[in-house]
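All protein chains of the complex are present and in place, except for one that has been dropped.
Let's look at chain A:
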Amino acid sequence: MAQIIVVTSGKGGVGKTTSSAAIATGLALKGHKTVVIDFDIGLRNLDLIMGCERRVVYDFVNVINGEANLNQALIKDKRCDKLFVLPASQTRDKDALTKEGVGKVLEDLSKDFDYILCDSPAGIETGAMMALYFADTAIVTTNPEVSSVRDSDRILGMLQSRSRRAEQSLEPVKEFLLLTRYAPNRVKTGEMLSVEDVKEILAIPLLGVIPESQSVLKASNSGVPVIVDQQSDAGQAYSDAVARLLGDEVPLRFVNEEKKGILKRIFGS
């Protein structure tokens, strides 16, 4: 039985897709058979970040509608043979996702995979509810700012009341905080909330802190999940998060302002 993990946030543009791609890749690189599903019907983003957009033939909605089977729709990653992508449709509307349809696909995938990652769309409408409904674990992606924290709180409420686990009174969904686009220097100036502030408000365990980093944009432009770039701070931070997800204890990195060396101070970074 696979573990179903939703990457969710409420607020848009906080780094859900970036994180889904990175964490799915990280799990696969550690030897776990992993599939990452794009629930953002109509927008299609994940396949770009995963660098497989030109290999999309069938999509999630085709499978739900019985127009293609899973084997036809799943795209095997170029770099890692334990990693698969189930892309979203660009053309269809969000109502294509039904609880029965999604449930059936997840059930089928569960037989074959260790981890199923669900990249949620923003908001709290059908798409986001479908992405979180079947989750065993939720990675609540949050930026260190008030509106994002507020939306994450809202999503946590939904996980506690509207998920399958809540409805069937099963053990509650495991919730983790992933703080993304963290810029220690802007925390210091008071422009951003600190790790401690966010932890205090959301009161769930911290899975990781991903620094604001140029490497993320570079990675997504070249269609390679940033975790593959182990030279980068963001890539290393995602590796730490994956290790924690698998139960390891890893100290936090990249949360304090980096001391600039003399050369950097002169030439900028």
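We adopt the following convention: a contact is a pair of C-beta atoms (placed from the backbone, for glycine too) under 8 Å apart; a residue touches a chain by one contact, two chains touch by 3 or more; residues count from 1.
Just so we're on the same page, contacts and distances are computed from a predicted model.
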The complex's invisible chain, by UniProt name, from "Sugar transport system permease protein", "Probable septum site-determining protein MinC", "ABC transporter ATP-binding protein" or "GTPase": "Probable septum site-determining protein MinC"
Among A:G13, A:G157 or A:P205, the residue in touch with the chain that has been omitted: A:G157
Residue among A:V57, A:L170 or A:A203 touching the omitted chain: A:A203
Touching residues on chain A - with respect to the absent chain: 150-151, 153-154, 156-158, 160-161, 200-201, 203
